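This is the structure I want to talk about, given as structure tokens.
One chain of protein is taken out of this complex; the other chains stay put.
The block that comes next holds subunit A.
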Amino acid sequence: MAYSAEISRVNPTCFVFLVDQSASMNDPIGGDSPQRKADVVADAINRLLTELSVKCAKEEGVRDYFHVAVIGYGSSVGSAYAGALAGRDLVPLSEVADNPARVEERVKKVPDGAGGLVETTTRFPVWMDPVANAGTPMGRALQYAESIVSKWLVDHPGCFPPIVLNLTDGEATDGDPDGPASGIRAHASADGAALLFNLHVSAGDAEPVTFPDTDTTLPDAYSKTLFGMSSVLPTDMRSYAATQGFSVSDATRGFVYNADIASIVQFLDIGTRATDLR
């Protein structure tokens, strides 16, 4: 059965995050939040890298079940890591965990046990900073990811298939992204084809469309293109999505349209849910 390979230190897999850094990412995300889209996406990626590190931490350090690339696309296409990892593409998770660019102290509100909230500080590791300028070279970014995936599979032919997660807020400015997207999905390990999941960040108040299994409810050609680029969710991820309250079918795709803050977090959580760690 496809998408059932164990993920271990001798048989790791990889995540490639593609992050839109075009000028429109400066706009506020939809809904009640005044936050910039670029800030929300950077926070979500940084938080996910934190959670992955904690999940894979053992007494001797963080286990390299995953190698992770964070690629930005805007004025250029390339590594979005800051600090010691700047310029690198795939990085073993143990190195990611040991090399945040900095650790910020952030204030968060937690229940005070008496029905109210109290402010407390929490440590927030940061690997990538928000960037927003220039156009949306999504096609080049997808080709960049394809190159990473292709090289990875030469060395890891039996791995759980690589997962590419693309977070964007606009249409590609360098041509139809469908071809480069197909290029990623055409690569495969012995366990199945590489996965490409897409998320569109909202700037308005429209309801998010989460993990659809058809494009008939999508509003325009652009959203239908992103839907068409997205892989069907493998069984385990689909089951996990169902436990999170999403309505799923065999045709459910890894795609979210008009994502708000909550659905960005859910997208990253479900899209990186590879549970069979050994």
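Simple rule for what comes next: contacts are C-beta pairs under 8 Å (C-beta built on N, C-alpha and C of every residue); 3 or more make two chains touch, one makes a residue touch a chain; residues count from 1.
The rule is simple: contacts and distances are computed from a predicted model.
Taken from the listed names "Methionine biosynthesis protein MetW", "RsbT co-antagonist protein RsbR", "BMP family ABC transporter substrate-binding protein" or "Protein phosphatase 2C-like protein", the protein name that UniProt assigns to the chain not shown is "Protein phosphatase 2C-like protein".
Across A:Asn11, A:Gln35, A:Ser150 or A:Gln244, the residue that sits in touch with the chain not pictured is A:Asn11.
Within the whole complex, the absent chain has one touching residue among A:Arg36, A:Lys55, A:Arg88 or A:Lys224, and that is A:Lys55.
Taking the whole complex into account, subunit A touches the unshown chain at residues 6, 8-11, 50, 53-55, 57-59, 61-62, 97-98, 103, 123, 125, 277-278.
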